[in-house]
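Just one protein chain is left out here, and the rest sit where they should.
The chains carry the letters A and B, assigned in the order they are written, with residues numbered from 1 in each.
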Amino acid sequence: MTAANEPYILNIGPQHPSTHGVFRLRVAMDGETIVDMDMIVGYLHRSMEKLAEERTYTQNIPFTDRADYLAAMSGNLGLCIAAERLTGVEVPERAQYLRVIFAELQRIASHAMANGTLVSDAGAWQTPLLYMFREREKILDLFEMTCGARLTTNYMRIGGVAFEPPAEFWPALRELVDELPDRIDEYSQLLIDNEIFLARTRGIGVISAEDAINGSLTGPALRGSGVPWDLRKAEPYDVYDRLDFEIPVGRGGDVYDRFMVRFEETKQSTRIIKQAIEQIPDGPHKTQIPLALRPEPGEVYGRIESPRGELGFYLVSDGSPAPYRFHIRAPSFINLSLLRQLAVGSTLPDAVVTLGSIDIVVGEIDR
Amino acid sequence: MSSDVKSRPATPMLREILEQPTLLGGIRSTPLPVRLGLAVFALGFLVVNVAIGVLVVSGRLDGHWYDFRDLGNATAALRSWLDDRDLGPWLSYWVTALIGGVGILSFVGGVLLIGTWVERRLLAKFQIRRGPNRVGPFGLLQPLADALKLIQKEVLIPIGADRKLFFLPPILIFIPAMLGWGPVPWAPNMAYLDVNVGLLYVVAISSLAVLAIFIAGWSSNNHYALLGAMRTVAMMVSYEIPVSLSLLSVVLFTGSLQLSEIVAWQSTHNTWLAMILPFSLFTFFFSSTAEINRTPNDIAEAESEIVAGFHTEYSGMKAGLFLAVELGNALLVGALVSTFFLGGYSLFGLEEWIPPYLILFAKISAVYFLFVWLRGTLPRFRLDQLMGYAWKFLIPLSIAFVGISAVEASIFARVDAPGLIVLGAIGIVNVVLTFVLVRAWARVVGYEVPRGEDTRPTLTTAVGGLRAAQRLRVTP
Partner (left out) sequence: MESTGIIVAFWVLAAVTVAGALGVIVSRDLLHAIFFLILSFLGMAGLFITLSADFIAVAQVLIYAGAISVLLVFAVMLTPLVSRDNGNSLYVAPGALAGLGLAALVVFVAVDTEWAQLSGDALAARSFPDTVATIGDLLLGRYVLAFEVASILLLFALLGAIVLVHERRADAAAGAADTPANREEAA
C-alpha cells in the first residue's frame, strides 16, 4: 500500500472502540505511520454554556455532572467553588471535609477508569479495566448511598453539600479505604512491570516539560512531564491545606509516566480520605442560601484540580439570579490540543495509546 | 449496625449477581430423591469403569473392533468386512473416508460450540465476572443462542465492495481450519490422513488461510479491513519461517515427517520433545499465536486500533464463521503443539488404560487454556515490535537451534547408550543453551529488558513551574 501519491485516509470515530466517546480523528497514513491528523470534535455538543445563562447558579450544577461525566463530583465542586467566590457564601467545615472526601473518591474512580481504558487501548482484553471497575463500582455504590445517583451525582451545593451521608456510609468507606492499597498492589503486579505493557508505553507520546507548559496542559498530563503543579497544593481550596499529601511527578513525560502518575495519585487520594475521615468535625453540612441567589455584578474565575486537570469556571454576574456568562475551562479539551503534535510521525497503535493516556472525556470537550 | 452493613450487598444489581445459582448451591438445593438418584448413578458409573478396567487388564479387548481405546480398530474391521464382501475397493474406501470426515467435522463443530462458552466463562473468571449463565444450565446454550442470532441477521454488503470476492472468504477460511485436522493422530490407528509428509502438509495448509484473510480485507472496500489484511499478511509471511524452523528440529530428532511417527518416537523414547527442544516449543507456540491472531499477537484484529481488522465489514453468520475459525485454529494449534511437542496421544504408557484420544483432547484443552489465560492477561504488541521480534530474534536463534539439534540428533543416533540418558543429557544441554543463547543474542541485538522502576514518579510537596521541574529533574 503506497501513500506516496494517495494518502490513505482513515476515519477513526466517531464510533470507534478507542476514541473514548464520540470523538473523531481523521488520520492520513503512510502504511502504519501517521503523516497527518485532524481532530474533529462537537458530536456531543449540547450548548451547555448557553443554556446555563437561563438558569440560576444552583440549577446549573446538574450541567456540570454531564460535562465530565466520569468525574461529576469534581464538576459540582468546581462550579460551587466559583459561585461561592462570586457570592461570598461561607461553607461549613464539615461540608468542606465531605467535599474533599467525595472529590477524592471521584478522583480514584476516574483514574481507575482512565488507566483501565488505557491498558485496554494497549490491547489487554479488558481484564485490567474490569479489575479497576471493581473499585470504581464500590465508590459509585458509596455515591449511590449518599445522593441516590451513581454517575450524575448533583451532590455539591453552593455553601455545602446536598445531603449528610447515611450512617452505613462511614463503615463502608473505611472498609474501602483499608482495602484499596492491597488492590493497588494487585494492579501493579499485573501491569507495572509487565514487559509488553512497558514496551508499548515507554518512550511513546513524549511531552517535554516545556511543551506541556506551552500547551497549557494540566493534571496528570502535565505532572507526567515532570512539572510539579497541582491546584490542591498551589491554590488550596476547601481543606486541602490541612491534609498531608504529596503530588507524584513523572520523569520522562511518556505514556507510562502519565499512567504511573495516575496510579500514584490514587494512593495519595486514599491517604487524603483517611486523614479526612479522622479529622471531620460535626456540624451542619450546608449553609442556607436564598433560592434565587443574586450575586453582585462582577466576574470570577474559580478553579479546582479535577482528575483531568485544571477545571475552571468563569462566571459573569449582572446582578440577576442567572449568570450573564458561564464558561467552562475544560481540561480534556486543552490537553487534547497536543495530540496532533504527538501523533504525527508515530504509528497508529502508538497514537491510540497516547490518546488513551491523555484521558479525555468527550462530554467535557464538547460541553 | 456496622456488621449488618457489611453483610448486605450495597446495590440491587450486586445483590442479584450474588444470588445467581452456583454449582455448590445448586447441589444443596436439589431435593433428596434427585440427590439419591445421582449418587446411584455415580456408583453405577464407578462400577462400569472398574469393569472396563478389568476388561482392559485381561487383554480381551486388544485389537478387536469393540476396542474402544482406538476407534480406528472399528473402522479397520468394517473395512475388511466390506472387502470380504467383494463389492469393489471403492466402497470400503468411501465408507471409511466418510466416517472419518464426518467424525472430524462433528468433533470440531461440537468443540467449537462448547469452546466459545468455555472461553467466555474462563475469561469471566479471570476478570472477576460471571460470564454467560442465563441460557440453559450454566449458560451452556449461549453459543447456540448466539449462532441463531447471527444466522437471523441481515447480510450487509458494503457499497463498492467486490461482491464476488466478498462472498468467498468466510468459506475459504474454513477449509484450511478443517483440513489441518486431517493428519493429527488420535490413537495409533486413528489418524484420518496419515500421509508421510504430514508435517509439511500442516504447514502448507495453514499458509493458505492468509489468502482468505487477504481477500476479505481487500474486497471489503474498507480501510480498517485493508490495514488488518496487510498486517495479517505481513505477520504470516514473517512467522511462517520460525514455525518451519522450529518444526525442522522436531523432524531432525524423530526422522520423519509423518505425524503418527513423531508421536510414536516420543512414545517409544518415553519423552516429550518439549523437554528436549524447549526453544522450538516456545517458537512454535509464539509464532502460532501470531498466525492465528491470539493475544498478545492479535494485531490483525486489534479492536482498539482497527476495530475488527479484516472482517470489519462482515455481518451476521459470516462474521460468526470468522470468529468460529479463530477458535478452531486455536484448538488446531493446541492439537499440533500436543502432537509435536507434548507426546500427542501418548502419556508414558498410560495410553493403554485411558483412551488415547481423551489424552490428546486433555492436552489440547490445556494448550487452549493457556491461550485463554494469555488473552485474559497480556496487552498486545505493536506491529513493528512483532516483526522485529520475528526477524531479529526468532529467526536467527531458530537457525542456530536447528544447527544445534542437527548435531545432537546425529550424536543421539550414533551413541550406544540408553536412549533416556542421552536424551536427558541433550535436554539439559538445550535448556542451558536456550537461556545462554537468548540472553547473549538479546545483548547482541541491543535489547534491554524494560524496567518500570526508572520512571516511577517522584513524590513532592513543593509546587512550581518549569524551574521546579528542572530542580526536580536534577535532585533525584
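Heads up, the rule we're going with is that contacts are C-beta pairs under 8 Å (C-beta built on N, C-alpha and C of every residue); 3 or more make two chains touch, one makes a residue touch a chain.
Only a predicted model underlies this, so the values are computations on that prediction, with no experimental measurement involved.
Peer 1: Going by the contact rule already stated, which one of B:124, B:178 or B:195 would touch the omitted chain in the full complex?
Peer 2: B:195
Peer 1: Out of B:156, B:204 or B:362, which residue would touch the omitted chain in the full complex?
Peer 2: Of these options, the touching residue for the absent chain is B:204.
Peer 1: Out of B:257, B:292, B:360 or B:422, which touches the unshown chain?
Peer 2: Of all options in B:257, B:292, B:360 or B:422, contact with the hidden chain holds for B:257.
Peer 1: Touching the hidden chain in the complete assembly: which of B:52, B:165 or B:433 does that?
Peer 2: Touching the chain that is not displayed is residue B:165.
Peer 1: Specify the residue from the set B:166, B:192 or B:218 that touches the hidden chain.
Peer 2: Spelled out, the listed residue whose C-beta touches the missing chain is B:218.
Peer 1: Mind pulling the subunit B residues that touch the left-out chain?
Peer 2: Contact residues on subunit B toward the absent chain are 89-90, 93, 162, 165, 195-197, 200-201, 203-205, 207-208, 210-211, 214-215, 218, 230, 233, 236-237, 240, 257.
Quick note on the criterion: only the chains that are shown with their structure count from here on.
Peer 1: Which of the residues in subunit B come into contact with subunit A in the complex?
Peer 2: 1-2, 4-6, 10-11, 14, 123, 126-129, 223-224, 226-227, 230, 295-296, 298-299, 302-307, 375-385, 449-452, 454-466, 468-470, 472-473, 476
Peer 1: Would you pull the subunit A residues touching subunit B in the complex into a rising list?
Peer 2: 1, 8-11, 16-18, 32, 119-127, 130-131, 134, 137-138, 141-142, 144-145, 167-168, 171-172, 175, 190, 192-200, 202, 209-210, 213, 223-230, 233-234, 245-252, 254, 256-257, 260-261, 264, 347-350, 352
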